[in-house]
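The complex appears here without one of its protein chains, the remainder shown in place.
For clarity, chains are labelled A and B in written order, and residue numbers in each chain start from 1.
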């Protein structure tokens, strides 16, 4: 028991949701919200010589319905991560199911972090009804990940996800992220190549991300650029995001982010999607906060939609 | 780790089961029995000012097969409950998946409490092969629940379960329970309106329950009345239940309950079901007990069936 730590976050929001291409709107109690609810177990063992064995098992879950995972296609035991590995002076090597470094880089340079409900850039990147540009999930299976030790604020991570296709070892995913953080400044660049689950005729997708954040104390500003390109079919997308996190009291801060994606879709034409969110996050304690968010969404050929919600998050 | 408490109950029974309308009988090792097995995590955080953040995540499970939930349609992560909320002088407000106050009221006024295998009134209310009169589950999704603080033995809970039907906000479930407990006396009244999952042409169901219990020391007596009525189709049911819990030694008590339901069924006719159970529950320790139960069941048009079982429960 002393070897295992239990931790996680349970979050629920109540809101009225309407995307640009959605009609009519739906009133719902949703799971997640600012952070997708999860439940985790982790542990470490000292191996001597500065080495540690480490493991982590995390499952997303839906407190509104009791369902496992984020959706019906998620695995039921450890949808968020499941890995084991070794940590030491050489860095960290882990094997199993991992959150992609690309998604982690995206989180670092937008004020709504990992929110799959309220972060404009995350919606436009990963959520299919919002035209999610990135092929493949935010989590990769069968992956080997290596991170160098952080040196003078610089860190880097490489991940390789095996496709496990008999006779076709090349059908694998590859990701690389570099990050520099010093004082109030952070910059990150990430690239990934996805081949697992690519839909023919495309054999995969390349995605690139660059972003920065700077904390001016009175406000923390964020900016990021993303590009994707599918092999063979040549479908491309460009995403630009700007954001801010502004403390307005000891416990409250305003969050704002706007993201625009221009994307090729089939049959071939270009669409433009603008999604913007503004929210207020109020900290009740070290582990609990309340928030309200307004989100506006507009895609080519549809009238604008808007959503509003209030929510609670509790870490444990 | 210190933030999360692990708890639950594992129960198994071995028995020979035959409902009135069932032939032949089946000998089985069953999960649950007097209490359905479950596994839970809960925690609380002091927010100051008498407020607490609270959460609870509980999963039913089947120790006979290792399956999650009570049945194949249950979610696999938190079928029993999953919620987060705030507790304080104002009462308690929680959001997520909740056990209905109606089912909790029913448990308080019958000696077999929540047993979905041996409690006659629970069988006749919630278990389909026993003609379960109540539409909807004992657990509601997407629910907001508020309880007032207990005052002079009086408490009350309201719950609203969103239907999340786009453009139809009114398709929701509603429940209200009041309860008064003072010394040996307890009385409770509950009403609920179920619209989520109603089968056309009916648009839902109203259900009402009233019940009392009184502990005379030599015996605790129970009595309850329930009525249901479906909207549009007008299918009705009435249920009457009487029960007793009689201590016969320091560790042992006899449990007895009889329940009768008269219900309209389609094609329209009325059926009467009588189900009675008598059991003996022997406490081995604070957390472990053994029991034996005999159950007799008779419904209009079928010969009587009877079931007997022995079981074990262990709380942790």
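Convention: contacts are C-beta pairs under 8 Å (C-beta built on N, C-alpha and C of every residue); 3 or more make two chains touch, one makes a residue touch a chain.
Bear in mind that the values here come from a model prediction, so they are computed numbers and not experimental data.
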Sole residue of A:15, A:66 or A:96 that reaches the chain not shown, by the stated touch rule: A:96
Contact residue for the chain not shown (choose from A:20, A:110, A:124 or A:141): A:141
Touching the absent chain when the full complex is considered, from B:11, B:96, B:131 or B:305: B:11
Residue ranges of subunit B at the interface with the undisplayed chain: 4-7, 10-12, 14, 22, 24-29, 39, 59, 61-69, 76, 284-288, 312, 314, 316
Residue ranges of subunit A at the interface with the undisplayed chain: 1, 3-4, 6, 41, 43, 45-48, 51, 53, 55, 57, 59, 68, 74-86, 95-97, 139, 141-144, 162, 164-167, 169
